[in-house]
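With one protein chain removed, the remaining protein chains of the complex are shown where they sit.
When the chains are written out, they are named A and B in that same order, and each has its own residue count from 1.
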Amino acid sequence: MRAWLLLVVALVAHADERRSGRDTMSPALRTLQADDAQHPAQLALALGRELWREGARSCASCHGEPEKLRGAATRYPAWDHGLVDLPGRIQRCRVRHQGQLAWPPEAEPLLALTALVAQQSRGLPLTPPRGPELDAAAKRGRSLYMTRTGALNLSCAQCHDERASLRLGGSLIPQGHVDDYPVYRLEWQALGSLQRRLRGCLNGVRARVPEWDSAELLELETYLARRSAGMAMQPPGVRP
Amino acid sequence: MKRREFAVAVAAFALLPEARATDDAMRAAIRAWAGRDPEAGTLKIEIAELVENGNAVPVRVVANEPVTGLALFTPQNPEPGVVQVAFGPDSPRPEFSTRMRLARSQRIFAVARAADGRCWQAGVDVIVTLAACVEP
Partner (left out) sequence: MATRAVITLPAAIKAGEPFEVRATVAHAMETGYRTGDDGARLPRDLVRRFECRLDGELVFSADLFAAVSANPYLAFWLRASKPGEISFTWRGDKGFEHRETRPLNFA
């Protein structure tokens, strides 16, 4: 009898309590994200579609239509002689296969292509890949997530696990899922990557801000993708 | 206005000279656009009551009769004007939508201008929350 009770309790406890930041926004912002005609990232997506076919060795020349990459964005961060997230993969393609110089971090064209590729995976669940290197990176990322840092001495977990749905100032604390990146953040008045958001948070707790594409940020991204694994993506997102 | 209410209003304004200046600036801007001080009237202003970020607030203004123009004003932004639209003669719907910036919680105003010279305004209170952390 006791075993059955424990089983029932365990099953109930495993019901998915994860909620996307999408669902905790106001209806007005949810509409901004859901309505393509109003979405603040439309300009970036249109730019992305243009860049896709630009140049002799365009993205289109290898990949065909952007739609062919449906599912690709669900499988990041990946391992390819190092950790690589989706913007990083696009940069590698640009350098190795298109023979162009890499863009600086958060460059407008890079975000535009990231948004375009990510958009192709709308509605699909996040399915970050596994493997020995990725598993080790996720473990390090989880450790970073749980460790207090910065002059404010806060860990990610303290806000986004323990205090999600409470308020910091007037703002609702989200669970911090990574389902909708890249996001048009109203605070930025621009589209931005997950790395930008992480750097912003670390700056917020007055910690040293890691360099773009640093091991620390990529390991955090690797852990965060697993933390949000299975949730449906809806990129590009809109967030306050 | 009742005597007591009037006294309270004056006292509040006396404590906030800045607020009074911007209310006057808004009234002047409205007058400049509408041609005169509008009467209180009916206009639908669709906007979230609680705004999570004041950088881009969706807003829709709808009149319930044909108008030659619609405009939005704010008393507590650094400047009162937001947007002023004009409709052509065959305009099928007296409405428009945009995304506006709101510096802080305030009552925003929409004003309508009709072909016969009438003008009227309506207001709605909006609460704006500011970002908890400052971006680098």
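For the reader, a short list of remarks on this structure follows.
Just so it is clear, contacts are C-beta pairs under 8 Å (C-beta built on N, C-alpha and C of every residue); 3 or more make two chains touch, one makes a residue touch a chain.
Predicted model, so just to flag it, every value in this text is computed and none were measured.
Which of A:38, A:98 or A:149 touches the hidden chain is settled by the complete complex: it is A:38.
Of the candidate positions B:47, B:67, B:82 or B:112, contact with the hidden chain is made by B:82. Within subunit B, the residues in touch with the undisplayed chain are 55-57, 60, 72, 74, 77-79, 81-88, 90-93, 95-102.
What subunit A contributes to its contact with the hidden chain is residues 37-38, 40, 42-43, 46-47, 50, 108-109, 189-190.
As a convention for this text, only the chains that are shown with their structure count from here on.
One finds 37 Å separating the Cα centroids of subunit A and subunit B. Remark: subunit B residues 47-48, 50-53, 55-58, 99, 129-136 touch subunit A in the complex.
Residues 25-29, 31-32, 38, 40, 168-172, 186-189, 199-201, 203-204, 209, 240 of subunit A are the ones that touch subunit B when the two sit in their complex.
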